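This is the structure I have questions about; it appears just below.
As you look at this complex, bear in mind that one protein chain is not there, while each of the others sits in place.
== chain A ==
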Amino acid sequence: MVDVTRRNAIGLSAAALAAMAMAEKAQAQASRITAADATAPRLAIEPGATLRMLRPVRFVAPDEEVFRANCARFTAATGVEVRVDFVGWEDITQQTAVTANTGAGPDVIIGFNEAPHVYTDKLVETTDVAEYLGRRYGGWLPLAQRYGKKHNSNNWIGLPFGASGGPTVWRKSAVNAAGFERPPEDHAGFLDLCRKLKQANKPAGFALGNAVGDGNGFANWLIWSHGGFLVNEDGSVGINSRETIAALTYLKDLYATFIPGTIAWGDISNNRAYAASECWLTSNGVSLYFGLKNDPATRAVAEDTEHTLLPKGLAPFSPMAGLTLNAMVFKHSRFPNAAKALLMFLLEREQYDPWLNANLGYWAHPLENYSASAVWTEDPKVTIFRDTMKSPFWIGYKGPISEGSAAANADYVMVQMCASVASGQATPEAAAREAERRATRFFRRR
């Protein structure tokens, strides 16, 4: 039971007031977002509809407050009661599975990445809503299209709500002292920078341990930026390639410049090492920067911090696949129209822009026109996250999105391939073969 004391209540209402004030401010800014005239699909909301929604817990407190406020506005506008439950990130996959398999539970779930692709036949298609929103807000960004549409079709099964990326985070002073204005885009230059940082005793460091976010982020960048990939377009495993071996050979040199111990790094380790000025260049979400900025002890570090997209290498676009929020409507819902109307409502500028602003840049928008949002100009160091969803890469690139791509990601197939080469346990050739063996199992036909 939650004990509501008077103090709590005052605190709560103060927070609510602040959130409302923020929402109003942001709504004033929402007019910055241009919207084309487009006819919204006519969704006849079922009489007596009520909705239950599940979504991952917030990064920052205003996220939840604005999201709830937006749902309350939907209730006010349509009379449909909406109950939103916030679920821990680790639990949402399992809860989605139970919901899909039992055909009972929430009407709408905002899951991660591949979720709609795993339960395709259990979902209501949202093509009408997606096409309307795309026409109205300048089109869906590439990552949103990839995660929203069924493979090789224009049928939408998910409605992406945003993505969280992990670009390079670096200390301006150290990089400049090494003779670079910013981290170079090519592999040789990047290696040179890391070597000079090491010489200056201000080393770079990327997670190579069992870290779901950071470890996979780095391993994917390494392989993709060399032109390698885990899966072929037809869904067969393609990791054991010349490009992968080139990438792993490069890693051997690069790893020698890292701060010792990154093989054992978890998701939080690089944040700690960076905050303590032991590691001077890494990759991370925007949370690291805000953590530094909001702590007086590390504010100086935050001021010295810059973000750039990960080096392109041989890829045409910086290789990064943001963690994507992906909303889906279940067929078992008795009120599918109301559910679709709710998601459409939440993605309209009057609701979406305040929510985007409340998230300070933790989540980046899926629709082109939101790049004009105030959140991307308020702090210039956050601007870089604006383009997170422009990435043409996704988890399980370049195969169809499936439970296999999710499992290979969660089982660290790519990370451990890199770690085994970095630590000298395996040659690049052996590591690529081992990754191929493991991935083949995950992507086997059933």
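Operating definition for what follows: a contact is a pair of C-beta atoms (placed from the backbone, for glycine too) under 8 Å apart; a residue touches a chain by one contact, two chains touch by 3 or more; residues count from 1.
Definition applied: contacts and distances are computed from a predicted model.
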UniProt lists the protein of the undisplayed chain, choosing from "Metallophosphoesterase", "Sugar ABC transporter permease", "Aldehyde dehydrogenase family protein" or "V-type ATP synthase beta chain", as "Sugar ABC transporter permease"
Hidden partner chain, touching residue among A:261, A:291 or A:400 | A:261
From the listed residues A:49, A:87 or A:118, report the one that touches the chain absent from this view.
-> A:118
Absent chain, residues of chain A that touch it = 93-94, 96-97, 100-101, 118-119, 209-210, 259-266, 269, 272-273, 276, 278-279, 403, 406-407, 410-411, 416, 419-420, 423, 425, 434, 438, 441-442, 446
